[in-house]
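Every protein chain of the complex appears in place save one, which is left out.
Take a look at chain A:
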């Protein structure tokens, strides 16, 4: 890309960084470092603010860059992702949001541990939360990498690596200085920017086709070289039965995973009541649904206007379809309009990545400090130090995510997020649902449910074609591939539920009626909620 692009995009992006750093220092000007403040932003956000923040947390680079790229390359099969991402919110709304808000304080482990022997359950739930967060972070880092590769000309490996490192460093600053309050405001700013950018691009695509969606779809189908097949399922996941099962597996992971994502769960603690949590989910569903409808248009628009070859030429996984589309919609390479639009989209995508990364880092540092450290440390430490631990944990999580992000740079972002969802659905969802709804659930059941989902999910990923044994895997030279599917969900999610059930029926522990009553009463009424 030309120097103009770079300068403008970097300028806009620096403006975003400056504004968000300003927010961070402003909200932390009189911070007292209480846990309430750091993890939950004082619990005083309004449903609308939190709805925007949830949408900001959820509309990651995976959706903006990854999904549009998949639609541009594979047509309808990319759209299947979007449907899963959205329908998942019904699980969150119906079964999780209000109840978790009422029962917990800062993390998912709070909800589970309230009924059980605290230590083992907290360690298990904390471990799985951190694992999910790190996987999700890797996806965002890869998105940042491919974006900058496009921006700086595609071949500069060093620039790419430094961007990933820079993004990681910035997020650590946001999180450790500003805590939840700064992170929430960053999400809100980012959600507004992202939605604004998407609306503009969608409008331009529609103008290009004179508002005729039919023609948009037909042109996309024609240029794709697949004809009608482009608009029907099967291009990516229609081959053999392995591919089909892979897709069903992914579909399950997407719809069940959202409710187990730690950074989404922690958002419900930033509002004062369960009712506010519900209303923020309603806001979020509206915003996210609208956003995904627009990404469908953008994806097919990229296929119709650019053609899959141009998309693939820039990034084999399709991650750069949207910025390229913006360049074309603004008037093509070299024109002022194209330059400006491209720069805006690139900056928005950066902002998106940065904000999501901050949200996840915060959630995982909360898990480390509030669940793992609080359970593993010796009794009698000062509670205040927990926040200090969380700040340090943010740095540690950042380093791990940067390292893995550099390693995984050639995988599609949406696909990587699919893995994070699978682990969340296998390890976090069963234990959460069991402890909210099952009277007879015991400590052993809880611990087994977590590890029974987490271990198979992670092991199956390691043994899958993602890691080794195929030309596009992380380590193409090694062959450890024993599991044919790329997404482990179809096996590991049932295993998580099964292990929880098995652990419960085999344990000698008598389920505590009274504590179940407490969980049930608190979850549905909000009595005693923090």
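Note that in this section a contact is a pair of C-beta atoms (placed from the backbone, for glycine too) under 8 Å apart; a residue touches a chain by one contact, two chains touch by 3 or more; residues count from 1.
Simple rule for what comes next: contacts and distances are computed from a predicted model.
**Q** Select, from "Peptidoglycan-associated lipoprotein", "Proteasome subunit alpha", "Integral membrane protein" or "ABC transporter permease", the UniProt-recorded name of the complex's unshown chain.
**A** The chain we cannot see is recorded in UniProt as "Integral membrane protein".
**Q** Among the options A:237, A:434 or A:448, which residue touches the chain absent from this view?
**A** The missing chain is touched by A:237.
**Q** Quick one: say which of A:18, A:169, A:199 or A:293 touches the chain that got left out.
**A** From the options A:18, A:169, A:199 or A:293, the contact with the absent chain belongs to A:293.
**Q** Pick from A:37, A:57 or A:328: which residue touches the chain that isn't shown?
**A** Looking across A:37, A:57 or A:328, the contact with the absent chain belongs to A:37.
**Q** Tell me where the left-out chain touches chain A, residue by residue.
**A** 30, 32, 34-37, 41-42, 44-49, 76, 79-80, 82-84, 86-87, 89-91, 93-95, 98, 105, 110, 113-114, 118, 181, 184, 213-215, 217-218, 221, 228-229, 231-234, 237-238, 244, 247-248, 251-252, 255, 272-273, 275-276, 278-279, 281-282, 285-286, 289, 292-293, 374, 383-384, 386, 513-515, 517-518, 520-522, 524-530
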